[in-house]
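Only one protein chain is missing; all other protein chains are in place.
Let's look at subunit A:
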Amino acid sequence: METGKKILRFSLSWRIQHFLLMVSVILLIITGFALRYHDTWLGRFLIFIEGGFEARGTIHRISAILLFITGIYHLIYIIFTSEGRHEFIELLPRKKDFKDFVESFRYDIGKNERPPMYGRYSYKEKIQYWAFFIFFLIMTLSGFVLWFHNYLFGIFPKWFFDLSQALHSATATLIITFLVLWHLYLVHLSPGNFPMNSSFWHGYVSEEWLKENHYLEYLDIKNKESER
């Protein structure tokens, strides 16, 4: 373990939200994947360990409720708590993010000597947040239509259900792509985080890590400390 000071980067509420999101999304992906690839050995195996075809659907729906609760929790968090409002403002995209993207590209190909200085959330993390924001909306809406098709049959035309189904499955593929490539890279495989950035669990990062990866946030914390 690295020696040196530890800094609390994620509050308990943030970590609970992440944990709920992680559990529900993993369950949704496993059970959804089983249905989508039902005619492959992996799909059949997953359906088997999920307790059969109908149990698979039940687990998927329970996980969906969990995800929905997480979404509501997050909404309340970013609207009604000052911490949440602050986090949300930090996550909003701004001009600097586009500049950072170009700078980081130049740094990677060797044109720049120093990496861009990131605030609390770099453009990489913002992409992640907003991608999941949109995924959440598409998946809960289309999933709702599919789940309650029996109640909505009288309201929407048939093609609307076909569309929901196509959207639900296409977005799911996109989410898996995104999670495997981007999230896995950012917090597990990227140099400096390998094998896992464990701050999602206890909330702490080392001062060194913060200085290297989120320099502006680091400065901000230092300034606040010296003000005291």
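Quick note on the criterion: a residue touches a chain if its C-beta (ideal position, glycine included) is under 8 Å from a C-beta of that chain, and two chains touch if they have at least 3 such contacts; residues count from 1.
Assume contacts and distances are computed from a predicted model.
Per its UniProt entry, the chain excluded from the display bears the name "Cytochrome c554 and c-prime", taken from "Regulator of SigK", "SusD/RagB family nutrient-binding outer membrane lipoprotein", "Segregation and condensation protein B" or "Cytochrome c554 and c-prime". When the full complex is taken into account, the listed residue touching the unshown chain is A:47, out of A:21, A:47, A:67 or A:139. Screening A:19, A:45, A:105 or A:133 against the full complex identifies A:105 as the residue touching the chain left out. In the full complex, subunit A touches the omitted chain through residues 35, 38, 47, 52-54, 104-105, 107-110, 149-163, 165-167, 170-171, 173-174, 177-178, 181-182, 185, 190-191.
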